[in-house]
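All protein chains of the complex are present and in place, except for one that has been dropped.
And now, chain A:
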Amino acid sequence: MEHPEHVKHPEHVEHPDRAAAFVANGERLQWHDKSLWFVREKRDRASGVIPEWEELRALAAGIKAHTLSRLADYLEAFEAKATALGAHVHFARDAEEHNRIVHELLARRGITRVVKSKSMLTEQCGLNHHLEAHGIEVIDTDLGERIVQLRHEPPSHIVMPAIHLKKEEIGDLFHDALGGAQGISDPKALTEMARGHLRDKLLGAQAGITGVNFAVAETGGFVVCTNEGNADLGTALPRLHIACMGVEKIIPRAKDLGVFLRLLARSATGQPVTAYSSHFHGPRQGGELHIVIVDHGRSTILGREHYRRTLQCIRCGACMNTCPVYRRSGGHSYGVTVPGPLGAVLAPHVDPAKHRSLPFASTLCGSCTDVCPVKIDLHEQLLLWRGDLGRQKLVPLKKRMASRVAGWILVRTWAYLLLGSIARWFIPKLPKALAQHRWNDWGRQRELPPAPKETFRELYAKRRRTSGKAK
């Protein structure tokens, strides 16, 4: 796994470089930051009214940890039950196999028009492109997903795919793509336009593809949560329903759903539950149900002891909404399907060289860990990756040297104290041209703070002396 320094990674783009354009527009950055913070605050209120919130999180984390330790057993139990209910269960090793299975199911039935409800897994597998290359029309029905699909761009958030767009931009898009009147930017009018458009597509669809939020080993069924009812429409109208799920979506018992449904929407959007939490057990009357269970790198993560907890994730997006870096750099800057703190710990498993900058797209403030409903230690995983990538020589030399120097200083009290006093004397006299030099990545967008007269140490010592006297 050694990657020599001189090896170039052609598709590799560093997170800060991807974020540059987003960051350059200060007004949009502020707006994006505020939109997400608004959702984060809704989450705080929604979780605050549940007195047992912390116990609930611990229980959810425990159930997931147990399930992960026996994942294969639970999948087998699920498969047996689902099959008994009349569903067909397929296993796929990777994205290619997943795409092939779905395409064959459609092709064999001569299907050319498909509706999809939001699924990060199919997004990750590039299913749409695969099907479209075979002449199949795929319509994403979740409004946010449809918006980014019409713009030919990936979602920028796993729960709110179009959170990066302003209503005027969506109005322009609907004018161009759906023939709407020009200059409409009222969300209600735009949603109404999408309603008509999507209903046409739903009524004409020959198959519906959905993701899976939770699959229940005990019953052989699964649950899909949406606010728009698009998964329900997309599976009630056409005869064929294909549900795609990652191996980690399984939970043991029906009653565990009570735990996860209480956590999911509250963490995601601050709602007490989604408008529709639909339970599918077997195909609809006269219809067919196929469930595709996908590994695609998950067993590799499961085998990595220190990282396996990330598979507990229920994809609520709370870690993104709270992350100060995500909020100020936008989802597209991560260059992966799942952005934010979660994406930053998942992506390096796939290709550490390509995604080496992502674990550094964090302040390590720990806010992601605090909000995670299944208690994934996200900020610690981010730190772990920094170390691992450093050992693999995947961290740029400049950053590695800086860390090494900082590390050397921080373990030597005398050096730290000496440098501190030099800095306090020196920094206020630093010319701006030097502080914001183009070689100084950190300084470029910042003003220097005034240097404090006293250090914390001095202050602390003084307080101790005075409070000592008082006693």
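Assume a residue touches a chain if its C-beta (ideal position, glycine included) is under 8 Å from a C-beta of that chain, and two chains touch if they have at least 3 such contacts; residues count from 1.
The rule we apply is simple: contacts and distances are computed from a predicted model.
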Listed names "LUD domain-containing protein", "Spore germination protein", "Acetoin dehydrogenase E1 component beta-subunit" or "2-oxoacid:ferredoxin oxidoreductase, alpha subunit, putative", with the criterion being the UniProt name of the chain not displayed: "LUD domain-containing protein"
Listed residues A:93, A:134, A:391 or A:457, member touching the removed chain: A:93
Among A:187, A:407 or A:452, the residue in touch with the chain that has been omitted: A:187
Sole contact to the chain not displayed, among A:19, A:95 or A:237: A:237
Contact residue for the chain not shown (choose from A:121, A:160, A:291 or A:376): A:160
Option touching the unshown chain, where A:219, A:403 or A:455 are the choices: A:219
Candidate in contact with the missing chain, chosen from A:110, A:286 or A:450: A:286
For chain A, the residues touching the chain missing from this view: 35, 38-39, 49-52, 55-56, 58-59, 62-63, 65-72, 75-76, 81, 85-86, 90-93, 97, 101, 141-144, 147, 160-163, 165-167, 170, 187-188, 190-192, 194-195, 198-199, 202-203, 216, 218-221, 227-230, 232-233, 236-237, 247, 252, 254-255, 257-259, 261-262, 269, 271-282, 284-286, 293, 295, 299-300, 302-303, 305, 308
